[in-house]
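Accompanying notes for the structure given below.
The complex is shown incomplete by one protein chain, all other protein chains being positioned as in the whole.
In this document, chain identifiers A and B correspond to the written order of the chains, with residue numbering beginning at 1 in each.
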Amino acid sequence: MTPEAKLLQMGIELKPVPIGDRPLIPYVRSGNLLFLSGVGPNWGDKTWKGQLGKEYTTEQGYEAARGCALNLLSAAKTALGDLSKVKQVVKVLGMVNSAPGFAEQPQVVNGCSDLLRELFGENGRHARSAVGMAGLPGNIPVEVEMILEVT
Amino acid sequence: MTPEAKLLQMGIELKPVPIGDRPLIPYVRSGNLLFLSGVGPNWGDKTWKGQLGKEYTTEQGYEAARGCALNLLSAAKTALGDLSKVKQVVKVLGMVNSAPGFAEQPQVVNGCSDLLRELFGENGRHARSAVGMAGLPGNIPVEVEMILEVT
Partner (left out) sequence: MTPEAKLLQMGIELKPVPIGDRPLIPYVRSGNLLFLSGVGPNWGDKTWKGQLGKEYTTEQGYEAARGCALNLLSAAKTALGDLSKVKQVVKVLGMVNSAPGFAEQPQVVNGCSDLLRELFGENGRHARSAVGMAGLPGNIPVEVEMILEVT
């Protein structure tokens, strides 16, 4: 079953990501590596604003990180046309907007990592850092960037 | 017009970056990718010290990030001899020294990104994350690292 078919079974349809006219763009391919810009958690009607350890619990952060994964996958599908061109998820950097003392960044970023594994199986397992930021754009709770190996 | 010629029109001359004798070096090339070390904003006579949302406004941060771009370009020119060997700006990580509550990291890092686009055109547009740090070396307000695809 393709990643897209698995997502549809969960009731999720990825959305095209426009290139836009800003100096940054959602993805750049170099050789077999696809570098994806950092994205936030807003997905569907759900918007997020606040820090982990303050406005949000670790469980809520997990859900936010899952939203980041959906935005990253939307960008990857826009770049590739077809997610079965993803050969390997290489590297994830999960950045968690952390109030003083918050130390459960890995449990939060698992919301992204678990979905990647669910969709891509063994090839969805990846190198990762999950770390705490002092602030993120628009006060989103999580931002994730990713590198894929593609064919 | 070459990137160097465009810079000269702005009255800017890049400076050679010595390799130095520290364990870190300004750049490492692997295949067609040039990895540039994170650099700060100090350029010419201007030095920076402080956080965004405290000592500096977003507009000042934009100018600081432009200084980071000039330091990155100086390192790239030292590595390559000639900036027209830059095929594509692949990835930028913009790290903003952020006082509690500061959430305009993208507007700050645009000071770097806008200049890259100005110099390299479409090939200067890049994947990016712009995020908030709890501290940076010597309390500089911005640090930026970059990956280039080169020929």
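Here, a residue touches a chain if its C-beta (ideal position, glycine included) is under 8 Å from a C-beta of that chain, and two chains touch if they have at least 3 such contacts.
All figures in this text were calculated on a predicted structure; none of them were measured in a lab.
Only one of B:E63, B:E104 or B:E143 touches the absent chain when the whole complex is considered: B:E143.
The set of chain A residues touching the chain not shown comprises 31-33, 53, 88-92, 96, 98-106, 110, 113-114, 116-117, 124-134, 147, 149.
Where chain B meets the missing chain, the touching residues are 22-28, 30-31, 35-38, 93, 95, 97, 132-139, 143, 145.
Quick note on the criterion: only the chains that are shown with their structure count from here on.
Put simply, the C-alpha centre of chain A and that of chain B have 25 angstrom between them.
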